[in-house]
Every structure is written in structure tokens, then in C-alpha cells.
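Missing here: one protein chain of the complex. Every other protein chain is in place.
Let's turn to chain A:
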Amino acid sequence: MKLKEVDRTAMQAWSPAQNHPIYLATGTSAQQLDATFSTNASLEIFELDLSDPSLDMKSCATFSSSHRYHKLIWGPHKMDSKGSVSGVLIAGGENGNIILYDPSKIIAGDKEVVIAQNDKHTGPVRALDVNIFQTNLVASGANESEIYIWDLNNFATPMTPGAKTQPPEDISCIAWNRQVQHILASASPSGRATVWDLRKNEPIIKVSDHSNRMHCSGLAWHPDVATQMVLASEDDRLPVVQMWDLRFATSPLRVLENHARGILAIAWSMADPELLLSCGKDAKILCSNPNTGEVLYELPTNTQWCFDIQWCPRNPAVLSAASFDGRISVYSIMGGSADGLRQKQVDKLSSSFGNLDPFGTGQPLPPLQIPQQTAQHNIVLPLKKPPKWIRRPVGASFSFGGKLVTFENIRMQSQQGAEQQQQQHHVFISQVVTEKEFLSRSDQLQQVVQSQGFVSYCQKKIDASQTEFEKNVWSFLKVNFENDSRGKYLELLGYRKEDLGKKIALALNKVDGTDVHIKEEKEESEFLPSAGKTFNISISGDIDGLITQALLTGNFESAVDLCLHDNRMADAIILAIAGGQELLAQTQKKYFAKSQSKITRLITAVVMKNWREIVESCDLRNWREALAAVLTYAKPDEFSALCDLLGTRLESEGDSLLQTQACLCYICAGNVEKLVACWTKAQDGSNPLSLQDLIEKVVILRKAVQLTQAVDTNTVGVLLAEKMSQYANLLAAQGSIAAALAFLPENTNQPNIVQLRDRLCRAQGEPTLGQESPKIPYERQQLPKGRPGPVAGHTQMPRVPTQQYYPHVRIAPTVTTWSNKTPTALPSHPPAASPSDTQGENPPPPGFIMHGNVNPNAAVAPLPTSPGHMHTQIPPYPQPQRPQNGWNDPPALNRIPKKKKMPENFMPPVPITSPIMNPLGDPQSQMLQQQPSAPVPLSSQASFPQPHLPGGQPFHGIQQPLGQPGMPPSFSKPNIEGAPGAPIGNTIQHVQSLPTEKITKKPIPDEHLILKTTFEDLIQRCLSSATDPQTKRKLDDASKRLEFLYDKLREQTLSPTIISGLHSIARSIETRNYSEGLTIHTHVVSTSNFSETSAFMPVLKVVLTQAHKLGV
């Protein structure tokens, strides 16, 4: 495709490869005259600007020269890699002169642009070449067999490569070898080529086919192979390119006979040795592979001959050709369409006329219609073979899970003419880990969650804390796992009970001296005898009298009023007590209204039990005191709300220091979501380690809330979900897919989390559980192949995909398993209840498209077929590498909250004596805590656990309109979820939104059913003889986890060796030979793929070990 053209009859030279931008120098040709017979000469420099779509080349400079040129080359002499010096232009003139120009000076418009010149040669200098190894060396050739080697650093005296060849002839071409720097070749129209060795200073070989028809017009060395060169012949009788190998210089290695008439010039690409340009008197420009002789490309040219052709050194796809019609054209050999260019030219033309009415004719010009000279579309095909420079040899691309996919194609030192060597074409997949500290801390956290060693973990964190605040946060978190947590909180706030007691004692002593007791005794003794005396009832008109009268008539109210009026507070209160509760309350109010002491408001709050007042209106600098008061007095059901409130105030009103303290309030409140929000505000979360800081706290707090309240804290607010998925993403990016899965919130329908979970599951290399065709959490777009098929009603326009892009996971109707006495009740749940389990998640937007079966009932109906999963929260996919008891597992049966001492009747105000962290003796909550969260043994298949609920008890979980979208759920219903110490309103386990994938399970093949029955039977036997709860739990867990095995059996994905191993184990179980079973087990594990077996083999081992121990 033609890119540019310049109307000049000229020799041409591209700027060296180092130079940027690319220039083309043209020097008036000595050999041609244009139609004006002008003998003026000039040297011009044009810039190749490919971002300009027009065909014009931008002229940078013109220098009027007194010479016309036979040859022009541009050498990189003294250029640095930055190209700030633009090298040197070397021109061969008509009268034996060689002139050196400074192109930068030409461009700058200087008058003095000639660096040096020398006219030592005889006749026109037609041949010039720069040594590519020593760019200061230039070879030149002229008449009389003259060859000189010029040193640009010492231009005055040239060298010769050896004695002149005889007979004397013109030198038409000269070329330095491309591999060996001291080898030079020259050729003459007579057809002889001579190779010189400059070290020996003599010709070392002469190349000629002795046909006498080779008229050398071109000579070029092979770019890679030192001993090969090509010669082109100008003679119409022999219009060939000969390829010679000097190792066999008696006849040409190959002859390219692609031109019909004599060849005028050749150029061998330095970028790809398989590309040789040739132009000839047949008006063709061809690009051939000199190594095979094949013509790869014919440039679309006009009918004119080209006499000079050059590759652009910097842009390997670009070449220039000078033709006898007085034009230099720049082409790309990459093909392409010229239509765009042409249209641009027209646009340019019409726009330069202003389009309107350039000639004042009153008629605007009609838009120019270019004759579409084509239905044949101006396509220029590219080279038949791709040039080397577009063949990408290396690549590295990241993919999910921190994997890096790399490949390389090792460059073969292509042996001379040898066939391409067989090489291995490998692709490498590597794991990239950049955040090791992050990973190890995450690992620790997981271990802690598994081992439940929270207290020591928190302690470690406290010890390692760098800041006071960090230390506080961890201390507060730690308290959650200790007895008397409220008391401990108070201590952390600086209120130690013992200390306080001492202080009070001290204070009393100071005021009254040491004789307090004596005094009291005295008073008593004085008072008691007086009871026996008579006293006077005054009914005078003074206050005393009036009070007396009021009392006598039983009018306590007036009596109290009188006392108050007379400022006899104590009398008033005493009287009020006698007057009954109502009066007492009124009196208290009135008293507080009158009293002005500094601590009145506190007393007011304490007496009126109005903690909200304290929290709402205390000075925020006293937040510690406010929090202490709440910790001391607040009832469980309002405790967390108050902590929240205080936190919120701190966060919104306080200064930056106080804002961070809000975190402590949220920890007390057990409000994970707000903790996240507050923490995020205060910390930069972009760094993996700071995210780790947050997640550690969140996980621990969630655990704490879970343990202390036995509340289903798996619900995850929007912000927390975002953080957790961010965290999971980071873990995944480090290759810790399993860990990422473990930390990802489970029971959420937030699309990004569902998608991430799906991605993680699949990345783990596990096919989706119990499914034939894996589904993905996306609305599949239909992409029928071939012609439009009959997919009516299924026109899924991907152009508006955003409305369709919802997780495939269907939101199952919320069913409270415990509430259903019979399994058949399940499907009868009204679909209307379905959004309620989303717990503040966004309900499905209106565009939600149900796939396939629309009836949610139908979606749930097959549930009983997988009874083992009915009442647990099932991850939508198997997670075999997950640690047992993942942190967000449902609270297991035996993880009943620690029993703490708890007064039956909560009676504030009691000084900080009774720990009130634990649930009240609420019968309902107690019951609920005992709900089996762990799976029911498989023997009780298809039967639902009978609810332990008192009959007719309403279920909060269902009817509650839980949370508005966008509101963190825990915030919207604090009284339900509760806080540490709050009564539990909602411990009901929801059947989590079950992905539809879950539903259809294939049966276990008959031949393997024996495995299931054997293992289950064994577990049952163990269960019945096991005594301690820990073993029972282990077995329960094992029974659950063996489902992974059964699923694999259903899918038939296990390898035969594992299957046979399992059968052997089963047989040894039959014979009660458990130690043999264990041996087989070890064998299977050691010989199989870990990831294939990791989901169930460890569990099987547990069962075998237990069986062995119990001797069942």
C-alpha cells in the first residue's frame, strides 16, 4: 500500500534506525533529467509522519547543491542511542567526489552543511556503503576499479582494500559483510564480484558465473549468513538474482528468475532475512524470499521503472522506491486498503475550497463524488508470509489466582541453511506470590478460627500492638471471650471495681474521719429512745402545721409539695415513698428539676433508667464514662443499641481522635458492620496489610458475637461483604484460593460475591457439586452458531445485558426448617416470603429472569432427596480444602455459649457486680441454642428434626421485614440480633438460598452404594458407643463431610485406583479390621492426587481411627 509520495527525480537515503523521527533524504539524481532539462540540484530532507493520513511528505529542509548525485547514503556515525546527533549524509558525486553533509544542519537551515569532501576518485562515485560494525568506515567505488575505504574521523586519506582488479572496470556496487566486519564485496557491470579481506589487504575470492551476461546492478550480503550474498543482473537477457554461497563459489546456490527484464536495484531487509526487494525494467517491484526463491509480494506500482529501492531501517514494513517518472514513493508491505487515504485527500481538497461557493457563482459546489473506480475494492494483499517482526516470540499474561502464563520461543541460531530445528513449544504456568506477610497473617487467622484459640490470639495481638489504640481494640476484642465481659470492659475503661471500692472508702474516711461507725451507732442509740417520748403534733398555720394537716388527712401529695416548697428534700422523698410509686416518681422528677448539682444528670439517668439520655447528651469527651454507665446499667435488649448510638455520635460529631474511639463502642455493641465502616474511614484500606488488620478484627468480633449469642451472625452487611470480598480477592490474587473461599461470606446473594465464589470454586479445579452440566451464576447469553436458529422467545439481546446479569442462584423461599413439622410443608411456603432471607440484601431487581422453571416451589421440592444438607448452610460448591469448622460455619451444636452466672431477675441499678454478658434465662433462647445445627445422622434421612419450639411460637425470622435495601441489616434490627448480653430474638436457622445446582443429584452407582452404607453404618455404630460429646461431634462432622465422597461417586469422577482402595477399606470395615483399613487408607492417600481426595479421605481416617479406638 502506498503511504506517501514526493515528486522528485532523486537518489534517496533513509535516516539510520536510531533516528527518531524518520527522515528521508533525497538528492537530485545525476543520471536523469526532468522535462525542464533543469540541471539545478538540491538535497532535501522529508519527515515520514505516519499519523498524517495524506500522501504528502512533510519537507523539513532544502539545500541547494552544486552537485548532482549518483549515490546517497545516511550513516549513523557519531550518533548516540538517543539520536540527538543525526549522523552523516554521504553523497557520491559526478566527478569523483565524495561529500559529507551534516543532516542536522540541513534541517536547521544552516548555510554551512558540508562536513568535508574529497575528490580522489576517478569518475562518478556510484557505490557507497557504511560498515555496520564501525560506522566511521565507509567504502566507495568508482571507475577504473577504484575502491577506497574512508575513515570519517580522518577523512583526508583513504585506504584501499588491496590491489586494483584487472582489467580496470567500473565499480557499480559495494557492500560490507553483515557478520564479519573486515569483509567487503564489490561488483561491476561486467558481472564479476570480488570479496576483499581487509586484514589481508587483498581479494580473497572472485565470484562469476562466466556467462558474461550478468551485469551487476545490485549486490547484497545475507543479513545473517556470513558466506552468502546475492547479485542482481541488469541485463535483459539474464534478469536474475543469483544467490551465492562462498563456500561453494563455482556456481550460484540459487537463481531467482522472477523478473521479465533487467533488474535495476535490490534491497535485503535487515529485519527479516527472508525478504529481498528487487525492481526491474519490467516495472515490477517484487519481494521474494531469497532462501527459497518464492515471490512473496508484488507491489502495486505504476508502469514506470524504478531505479532505486530502499528499506526503511527504522520501520521494517516501510520501503521507498524512486522511479524514472520523477517520483519517490513510500510503501508499506503490510497491505491494507487505500480507500481511507483517498477519501481523506478528497476531503482535504474540498475543505480547502471552503466547500461553499469558491468561485462566486452563486451555486455551492456539489459534493465531489469520487468515481468509485471499483467494485473491486482497493485491497492490497499483504506478504504471503508474515514478516519476522510481527511474530511475537514471547509473552506473559496474568490470569485469575495470581497465575502467570508465559511462553518463549528460544531463538535458534539458524545453522547455515539447516532446516529449522525441532524445538519444544512449552507454555509455563507459574504462581506469583508478592504478599508473603499478608498470606502468613491470613493463615494464622484461619488457624485461630479453626483452633478457637481466640484469647491467646488477642493477647498476642495486644502484645504486638504498636499503638495505644490498636492495643485497646484488641483488648476490647479479647474481653468478648472472657467471663464477666462487661466488668472487664469497665476495667478497660478505667473502672476497676476493687479500685473503686478502695477509692470510695478512702473518700469517706477523709470526709468524716475514722469515727463514722461510732457516729452511726450514736445516732441510732439516740434515735431509738426518742420513740418512746411523746411529741407534739402542731397544726399551726406555718409550713410545719400545714404538712401536719396534710399528713393527718392522708394527703401525701400536698405534704410532699409543701416539703419541696420549703426545700425539705429529704422529708419530701421520705413522704413520697410512703405515698406510693406514682408519687415517688413525681417527686423524683420535681427534685431533679430543682436540684442543680453537677452530677444530677447522671443521678437522674440512673434513677430514671434513662441511659439514652446520657448517651445522647453527654459531652463526647466523657465517652468513656458514658460507655461505662451503659455497660453497668443497660438492659441486654438496649445495650447494643446504646453502644451503637454512642459510637455513632463519636463518629459523626467527635474530632478525628474520638472518631476512631467509636470502634471500641462498636466492638462492645458487637456491631461488625459499623466497625467496618468506622475503621475504613480511619484507615487506608488499599494496602493488603491494612486490610488484613481490619479483617482480623472483624473475624474475631464476628466469632465473639457468634459464641456469646449463638446468633446466626452469618448475615453480612453490604460494606462488610465488600471488604470480605476484597479480602478474598487479595487472597486469590496470591494463589490462596482455598483461603479466599473460606473467608468469603457464605450466605449472601450479592452478585459480586456469588460471582467470586463461583470463580473461586471453579478455579480450584473442582467441578460443581452434584451437577452434570456446570452452571455459572450468570444469565447465560445464547450464542447460536451458524444461521439464525428457531430460538423464538429466547432473543436475549446482549446489548442490554445489564438487566439480565444476575446470579443464577435462585433465592429460595425462606423456610425455617425448624418450623416445619413435616417435610411436605416445605414447598407450600408462599413464594412471597422469598425475599425475606436476603437479610438486607438487595432484592432481585425487576428485570430478574427466572430460568427454566419459574415456580419456586418446584425449585425447592426435590430438597428432601439430599437430606444430609437440609439443615445446614450448604456452600453451593464442595470445598474440600476448607478447614473444618470454617469461621463462618454455622455454629455447631456443641458450641453452646459459655454458661455464665446470670441473675434471674435483672435489677438495675446494681453496682458493677453482676456480669450480664450472657443471654438472660429466656426460655425460648435457651431452647433455640440447643437446636442441632450439626447434621442429623444420616440414618434419620428424610425426617426433619422435630422443632423444639414451644408450639405456636411465632417466628421472628420470617415475618420480619428485615432491613431495607442498602441498610446494614444489623443496624436496622438491632433488637433482633442483639448484642453481647442481649436476649436472642432470632436464632432460627434459615435454609439458605440454595443454588438450583444443588437440587438434582444423580444416584450413586449401585456397585458403589456399598461404600456409602458401610461408612454410614460404621459411623452409626461409633456414635452409639461413643460417650464424650467431642467424639460425637467429630463423627457428626465426618458424616457430613463424607457427602463429598458420595457426590464424587455420583459424578463418577474418582479414579479407579481410589475407588478400588475405598472398596478395600469397606471390606476391612466389614471384617472389623480397622488397622488394615487404615493401612489401605494411607496407601490410597499417598498414591493419589491430593486434591482429588482431600475432601473426604482425612475424614474417613478420622472415622476409622475412632472405630478402632472404640472397638465397635
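Everything that follows uses one rule, which is that a contact is a pair of C-beta atoms (placed from the backbone, for glycine too) under 8 Å apart; a residue touches a chain by one contact, two chains touch by 3 or more; residues count from 1.
By our rule, contacts and distances are computed from a predicted model.
**Q** What name does the UniProt record list for the absent chain among "GPI transamidase component PIG-S", "Protein transport protein Sec24-like", "Peptidase S26 domain-containing protein" or "Protein SEC13 homolog"?
**A** Choosing among "GPI transamidase component PIG-S", "Protein transport protein Sec24-like", "Peptidase S26 domain-containing protein" or "Protein SEC13 homolog", the correct UniProt name is "Protein SEC13 homolog".
**Q** Among A:Gln12, A:Ser332 or A:Gln706, choose the residue that contacts the chain missing from this document, as touch is defined above.
**A** Final answer for the missing-chain contact: A:Ser332.
**Q** Please pick, from A:Val433, A:Ala464, A:Ala507 or A:Leu1009, the residue that touches the omitted chain in the full complex.
**A** Within the whole complex, the residue contacting the unshown chain is A:Val433.
**Q** Looking at the whole complex, which of A:Ile390, A:Ala464 or A:Ile577 touches the chain that is not displayed?
**A** From the options A:Ile390, A:Ala464 or A:Ile577, the contact with the absent chain belongs to A:Ile390.
**Q** List the residues of chain A that touch the chain left out of this view.
**A** 1, 3, 20-21, 50-51, 53, 83, 314-315, 317-318, 332, 334-337, 339-341, 344, 379-382, 386, 390-411, 424-437, 686, 729-730, 732-733, 759, 762-763, 765, 776, 778-789, 791, 795-803, 805, 842, 845-847, 965-966, 1089, 1091-1092
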